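Here's the structure, in structure tokens; my notes come after.
Here the complex is missing a single protein chain, while all its other protein chains stay put.
Let's turn to chain A:
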Amino acid sequence: MANDREVLREIWDGKLPICFQLAQEEIMEIQQPDPFYVMVPRLSYFPLVTDKMKRHFLRFISQENADSEMWLDYNGQPLKWHYPIGFLYDLFCGNDPQLPWTLTVHFTKFPEDVILHCPNKDIVEAHYMSTVKEADVLKHRGQVMSTMQKKDHNQLWLGLQNDKFDQFWAINRRLMESHGDNEGFKHIPIRLYSDDGTCNQRLVSPKNGDGSRKNLNQMISELYPDKNDVKFRTHGVTLPLDTPLQWLSEHMSYPDNFLHLCLC
């Protein structure tokens, strides 16, 4: 069970300063819009934190595009809203930190071959809940999510959406418990990303064949037998190689209950 509350709190409070700039081709006014600065939680998703920014830029764009779907890019690469903000930053800027993180805002030419459509926040919620469910299938064969009530699911989502740590963890702690006599999850919900954004998912057990706790280094030598000096970053931190996977999963998972680790 996730016991190191200070770690959970520290990760929850992680924030990123973002500078949003309207793409030049969108600007329809003579006057240039000011960039829009905001601090956003690393654990949140862009569609949950961009309402104000959108309103700020709306009067500078062509009114016929006012209702079209807004999207963001960093250095010409469209940002996938269905990943947590902090993960996207680690992926694109992990090796070369840039603060504030300057992103470009678009209202036209939605890259539908790259980004999922997100007409409203219900889509974000549906995506979030299905990811939590998938993580629970890996950890507990889906038993915790299926025994929870609808109001528990809501509380989890609202806790994240409204940045309420206690509300969120009151429910999430149940998802972080190990069941039965074995200490640990069945599998660790983990996604490993290369710097080109390609993702590898593997079935990873929190234990070695002999029953001892598996650490990050042991996982790396299993998954990348040919590579030396593999390191992973998450929440802006390069992970110590001797970190046990079970502890990592309980404390450093994103609210969607997955560990999202970037190869660095």
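The criterion applied here is as follows: contacts are C-beta pairs under 8 Å (C-beta built on N, C-alpha and C of every residue); 3 or more make two chains touch, one makes a residue touch a chain; residues count from 1.
By definition in this document, contacts and distances are computed from a predicted model.
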{"item": "Hidden subunit of the complex - UniProt protein name among \"Ras-related protein Rab-30\", \"Ubiquitin-like-conjugating enzyme ATG10\", \"Cytochrome c oxidase subunit 3\" or \"Sco1 protein\"", "value": "\"Ubiquitin-like-conjugating enzyme ATG10\""}
{"item": "Residue of A:143, A:162, A:200 or A:238 in touch with the missing chain, whole complex considered", "value": "A:200"}
{"item": "Which of A:80, A:153 or A:231 contacts the chain that the document leaves out", "value": "A:80"}
{"item": "Residue among A:96, A:113 or A:166 touching the omitted chain", "value": "A:113"}
{"item": "Chain A, residues in touch with the chain not shown (by the definition above)", "value": "80, 82, 112-117, 126-127, 130, 133-135, 137-138, 141-142, 186-187, 189, 197-203, 205"}
